[in-house]
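One structure below.
Shown here: the complex without one of its protein chains, the others still in place.
By letter and in written order, the chains are A, B, C, D, E, F, G, H, I, J and K; residue numbering begins at 1 in each of them.
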């Protein structure tokens, strides 16, 4: 089973950017924890981060061909990128939306996700731990779809 | 470690009510899975379900005295019970909000949670599996606050 | 055939409360007229009134097991109780929403019913007579569903 | 006692138009049932249908002179015809608004009636049966106003 | 003269809950000060607190029979309980709405009170002192209505 | 100089309809006063009233050919008839909008006129006297455009 | 009979300010025409212009003692000065609101008048001529109130 | 194949009305071009224009019996006539909505069409040429539905 | 201790203006009662009323130098004077906002106070009695700040 | 004559993505039909598709130098890309906006195009056929501008 | 060249008022820096501050006669004084709007300026330095208009 961990704009700065909100662990460190749990669960985690909306759209299209599920932190694109929403809807594998911070406890504009209606589910506010939970959820969704 | 699994209105009908949306497993079955994972993680799960907003407020107050964290599915109260919001904010233990269905893919009024801004985090759309993820997250939060 | 007449908050004050709006007949008197028409139509009318949202949710769940249809005046809960809405949607028998006064000719907040979208139909502004019309409508709906 | 059954735009297509929403009985059939119940109750039912707002206004003015009450299904005019609203308000006989379908369970724009605030009451979602209930209600209103 | 001091949800936690906002005195202490001023003014103060909306509605109905005025802190119900609003409007004795904190200086949702339009007046932001002012106001209102 | 006095829906009921709002003088009486002032000012007043939007549109088109200015009371069409707005904009003679009652002191929906932005001016709340003022204004506008 | 012509902010610039919108005649010239018509109608016109909201409030209070009616062009205060609205409502003589330009054909914020609901009537878009019409209307209102 | 070209209010003034927006060709000229292209494509074009909403509703009902498709320019009715919307939805032949001007580049109220959601498609801003494109599209839709 | 009683526009008319809403006691009479209670509490009450926003701003600035607290009835400025809001925020002494009538039971625009978020507290709907309560509250706030 | 056919995000998936909405023909097939009609009309069609907003902006700038008109399907960028809107407005050749599906019959957010106000015209809901119509329209616009 | 530095309400408190937001330099100090830069640039700076809207309107009118440009910090009037907006629009010299703090990073109501649409430009958030930049900009605008 292959699962894509897709991270959007400014997440390359993780650990450096506003640590009070996003924590002090860098993206590399988070990725390693995911890989490690992936090994435990028999899953290969692929990683991709970009600040370019178009590259994220392209990568989602590829994932529709190559991976079994997606864990997607769209960063600020969460709130306006209908192009990403359409890309998620256009491919047939499940996508779990994830946010490090509790977007519902921050600025008004962060309370609304244009991706959420086409995602399978959403996890927010649980920090890097959220990625690990999302990985378990993704595995469970893929297994269920294979059974069902 | 003791964690309260708190379920709001109409969740007693789980398995019978609109199975297309909420799945066919009953609340008892879901509780058993939680207990089982709790055993594995060395956590006691307490369960309480009520259709009465006041009883949920009372139980949250008790939890503030007796438990270490709360996993809370407020059902329809999610969208208007500021009394529950205030109760969650009034106690000092972390609360994880959970929804079986993807509330962002349903009717407009379900897109807004009045509880979310005072919760630690939110998990939605991942079915009964979501409770198990929430249990892991709750354990992690309690451990972190004990360390921290 | 058994039909539940369910009345929400403050309707116990009927006849005493703002008679200019709600009329001078008490709830008991209205219930007697319903029973009387029920006898004529061969229907047993069950009555329940509560000022407690949770008790109304519980009673709706019971009705799903024991009665064939519901005539429901949710009082002020009409305008915000998504818990009652979910309870009506969760049971499989038809529910007719009724209001004594014309809610569309009163304060702005009374113009919107959160129950209406999941009710079979709505009767408003026709005073206690409305309950009798609702009883005829309920009988007709139950018969049709039995035929169909 | 004379009661006008007034039907607005597209109701001439009843039985042919979107039968999933409006049922398969034609307007003639519905009118016959009303006449029949009218006979039983000692009431003459007059019928008028038009797709022209102006003709409906004119007919309401006449009804103010010739009939004792009105049962009015304004069709799509429900949602914007302030001219009809003013006509209903301008005459002194009671008017009961009726809708075949549950307008509160359909498109957003159908949730608001500009006629309702000046109608005596409203019945919606109960199909052709609604006209028969409205007839009973109208008779009751006329009798009460004669008594009172 | 008898005056009911009615407190809504989470006010039982007074002194413990968010002391930065609500102060550090407990509800018992506040009640004692009210009783004491009541004695001075020749008024008996009755006390009732509940986290249950239905119990508050019931108690308001009783007050309509037994007390001369009400001092009501509806807590979070301030912002959505139309059932409480209707209960206040349904009884004929005056009701003074009170809030410990300045609700207009807090979250947006706290700026709107559904109770205020049917209350005699409102006092907010003056802490426990507000209850004592409300007691004086209530006495004054009752005396005026007896004179008038 | 020829000036059209154009009256919209329900104005045929003037004098009979809600005299508290619209006064007790009938349309004929008002027309006579206009004719009389017209004679004084050397102007022929033409009169047309209809409850049919389409007839009003047609009459506006004719006025564009035959009259020099229009005094238009669109009745309830004021608030939604973009067809009338377009008709007023499509002809090249000036149009003065008039309302008997003060539309800004009535229901919310009457506060907005879709005709006003394309009218030369508006007179409201001054009763039948308003038509006489409008006649003077219309004469003045026509004279000015002839001079200019 | 004495009638106050009250002009608000920036109207002292009339004739100089944006002549495309407000015309090229100065305020003095307009006042002279009003005086002249006043002489003809046997009315004394008093004039007051100020850019200071407080002075306009003061002058309205005086008018309540000294004049029989007011013709008021509130300028930009039209759109936000609730203090002026309250002053108009506080005095018992009629007030006619006037605007030189058609405020409904200009920027969005000019479409709403906070004065209009408490004025007797409104004349807009008819240029300086509007003051003359307002004078006739004011005389007519004062005479009617003296008769009535 | 028969296709109805249906034009709404004020389109009879085409060529005379605001030529800067609607062009200088009259409706007759446009109809001739349509007939001519119809001959080329083997299609008979029927024409109907009315300023009366009711006549347009009636003509749509007839078209449902007699024609194969409709090209409909609803003029100002585009923005509020739910009666026309329901008529379009009530008949089973396809309807293409057309506008001469680019309605999205004009006044705010023209940006919203109540007809569009029930039309097959929409062409706007391309002038009289748009009718010719619509004719090609209509032919294509009818052929496809015959094949399909 | 010195406390400023600051009254805004139209309050000079108290007793004369709309007595049904504001009562029949004049401002002088109310001031005397305040002075009298002030004497009892050992407080000097200073009085200032103006219809000029700028004078109220100036007086607030002075109060920041000379008085210990402010009781402020901003009249209609309540709803739009951000200049007064900023003045209240700019000085360091506490300000209690007061309204004679229940502003939440009147027109929509009166439900919102731009001053409230920067006031210490608010008292509304309790008539002239409210000033006396505010005086007690102000004394209590000043004493507390001196202690604290 | 050279015309650019510009396609935005996710249109590379045409034929594979949600065929119920977008049809089963791939982009290549659609392009071939356009080329073929272009040959017939003596027009060269250039094609460009990208999921990157910036590349579309760049290509529009080039088109301003190299092509005579643009047929632009902005995909999801339709609803938020003001950068594309500015690019269309910045170049002097005409642009026809096109959508395969009827965007007015889908989710709320798709009803609004930020491109439309600066486009020459819009065609929506007519499937791949729409591109062919747009080509005819573009040719006609270019010819007209050359003549004019 | 003469340039007016116009400051609105509460700016006389500069240096004393909320120094965290507005800085600790007083208005005099800021004025001196402006004069000094003015000397350098060969410009005379005139200064006027008032808490009275009417005085600011009057001073703007004078500036239209006596100065060449205006640098205007309207303080809280920024957000509602349409009288000031009209005064700025009524005079023909350029006006640069300035704010010490970043109004877009503060309370919602401060995000909207009613002056901005008629100002030449706006500088905000750059503290007292902003006045110096505005002076340079004003000089540049005046020179350009003299050249142009």
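Methods note: a contact is a pair of C-beta atoms (placed from the backbone, for glycine too) under 8 Å apart; a residue touches a chain by one contact, two chains touch by 3 or more.
Source: prediction; values computed, not measured.
*Asks:* What are the shown chains that the omitted chain is in contact with?
*Replies:* Result: the unshown chain touches A, J, K.
*Asks:* Would you indicate which residue among A:18, A:32 or A:143 is in contact with the undisplayed chain?
*Replies:* Spelled out, the listed residue whose C-beta touches the missing chain is A:18.
*Asks:* Residues of subunit A in contact with the chain that isn't shown?
*Replies:* Residues touching the hidden chain, for subunit A, are 8-10, 12-13, 16-18, 50-55, 75-77, 79-80, 109.
*Asks:* Which positions on subunit K touch the chain that was left off?
*Replies:* 96, 102, 104-105, 111-113, 116-126, 129-130, 133, 136-137, 140-141
*Asks:* May I ask you to list the residues on subunit J that touch the chain which is not drawn?
*Replies:* Per the touch rule, subunit J residues meeting the hidden chain are 52-55, 57-58, 61, 80-83, 85-87, 89-90, 114.
To be clear about the criterion, only the chains that are shown with their structure count from here on.
*Asks:* Shortest hop count from subunit E to subunit I along touching chains?
*Replies:* 1
*Asks:* For the homomeric pair subunit A and subunit J, should the interface be classed as same or different, according to whether the shared residue numbers exceed half of all numbers used?
*Replies:* The interface is built from different residue numbers on each side, given that under half of them are used by both copies.
*Asks:* Where the centres are mean C-alpha positions, what is the separation of subunit B from subunit I, in Å?
*Replies:* 47
*Asks:* Roughly how far is subunit B from subunit E, going centre to centre by Cα mean, in whole Å?
*Replies:* Centres of subunit B and subunit E (C-alpha means) sit 32 Å apart.
*Asks:* Tell me, which residues of subunit E touch at least two other chains?
*Replies:* Residues 52-55, 80 of subunit E each touch two or more of the other chains.
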